[in-house]
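Just one protein chain is left out here, and the rest sit where they should.
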Amino acid sequence: MSLGEQVHTNLVHYNLWTGVRLHDVDGDVTFVSGIPPSKLSSSDSKNQKEWVVPRSLIQNSSISVSEIANWFSAIARLDQQRPRRVTIGIVNDDGTIVYYFIHDGVVEPRQN
Amino acid sequence: MSKRNNKKLLNQIYSRPLPIELSSDKYGVAMPTLFPHNPVSWLFYLTRLIQVNTLYSVPQSSETLIDVSYDSDGIFKVSDEESMAKLWRCGFFGKGTLSRSEPTWKARTIKRLNLDSNTANALSMEEVTNKRRDERKKFKAERSRLQELELKQRKGEISDLESSQLEQLRETLASLRLIDFKLSKDSFDRETDLRFEDLDLIESNQLGRNLEFLQLQAIETFFLKFAVNVIRVNDFSTKQLFLECCRQSGILKPTNKFVLDYVVYHHYRSLGWCVRSGVKFGCDMLLYKRGPPFIHAEYCILVISNDDKARYDWFEMAAKARVIGTVKKTFVLVYVDSPTEERFNSILSSAYSDEGILFQDLFKLYKVTEILYRRWAPSKTRD
């Protein structure tokens, strides 16, 4: 099972997302898009399509600014619009997947 | 359920710390109590010992080896439900891929999709809807009758018979309301939350297949194969499995991350600790006294090699210690002394009739030293 498939299964059957699709871009990055069961942030106006980038915690553990910038522009080409945020799905060595939002620009921390 | 009962239940479910069977469990024979000052008890103990060792054969788990599959994705999978449950319950091995830890996806999904045949709700979607509509109709009829009687009562035209009917109606309506609420909630969930994705899962009103498998870490897999011998990974020999695990974490050398981790894993498993991945706290392993359901992990283990290139720098150490400090766990640095490349290779390449002995000899060359790390703030610890 590839990293993308692991995240796909996790989103569909653990987090209960719908319409989850895998997008292969230039053969090196895989994006996963889908709609969560309810909006993910209280500041969102409505439940919307989310973009997830699968990454392995062990294989290459650091990400650079330019890499993230490339994700944003690649998704912009796929979706005809630059997303407000991208979610990174980090696959741990024991199979756990944790998700982090990456917002475009300097955004103040969410008030819990 | 009371706390005590809960604990009793947990002790029952998780009674075996490893997925192996002991003679005492299998044949129901227990060794007698030994009183050092009483020679008779010695004699009794000795005869019993001989008896147990000669009369009963050692229980072999080989006939029921658990199948672990492994392919190009590098994941060790256990898919059989019984095996999954066994590995989780006896020593907390692995992790359900669609659960937080224990593989519970199937049970959760059956509940979520209302597919349990043992409950009254095990009706088809249409049936549920129809039933609900019937209930609703009945409820409405009773309600209009009630309103009619209430009107009579207000006008003062109510008879004795009718007023007792009124009381009865009030009660039935109250109970109907409860049923109605419960039913409609269940069927509502099922109708609106059923996704296209879920339709694939349902086969003739039952959960078609279990999508979840138990994922084992490399060190867990090797421990189950080499140390307790209860699994079969494809058709790998112990040595093939070892080489495959090493390959996953770099080149084959005495300080290979897998080898070092395994040495430490085996060390703590032998001492009776439940060892699980510590990745969410930035360390290599977590030590539980018994296991996750009982009590939180107390110790965070960081494996440190004597290979200078692989050492952590001061900033990394401080960062890890800070995180571990905030979750109130103790940070343990485990230094592993590894043998030279020649000794390592000579053992690995020499011919052994029993690969178990080979790895016994190999791991004997490693030495483990533990150091407790604690941040000390002089200004805060003074009086």
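In order of appearance the chains are A and B, and numbering begins at 1 in each one.
Note that in this section contacts are C-beta pairs under 8 Å (C-beta built on N, C-alpha and C of every residue); 3 or more make two chains touch, one makes a residue touch a chain.
Just so it is clear, contacts and distances are computed from a predicted model.
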UniProt name of the unshown chain, from "BHLH domain-containing protein", "Large ribosomal subunit protein uL4m", "RNA polymerase II holoenzyme cyclin-like subunit" or "tRNA-splicing endonuclease subunit Sen34"?
-> "tRNA-splicing endonuclease subunit Sen34"
Of the residues listed, B:V228, B:L252, B:V323 or B:L365, which one is in contact with the missing chain?
-> B:V323
Hidden-chain contact residue, picked from the options A:L3, A:V32 or A:I97 = A:I97
Mind pulling the chain A residues that touch the left-out chain?
-> 10, 14-15, 36, 40-41, 55, 57, 61-66, 68-69, 87-90, 92, 97-112
Residues from chain B at the interface with the omitted partner, ascending | 279-282, 315, 319-320, 322-323, 326-327, 378-380, 382
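Quick note on the criterion: only the chains that are shown with their structure count from here on.
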Please report how many Å separate the Cα centroid of chain A from that of chain B, as a whole number.
-> 27
Where on chain B does chain A make contact in their complex?
-> 73, 75, 94-95, 97-100, 105, 109, 193, 195-197, 211-212, 215, 217, 276-277, 279-280
Chain B-facing residues of chain A, complex = 1-2, 6, 9-10, 12-14, 16, 18, 20, 37, 57, 92-96, 98
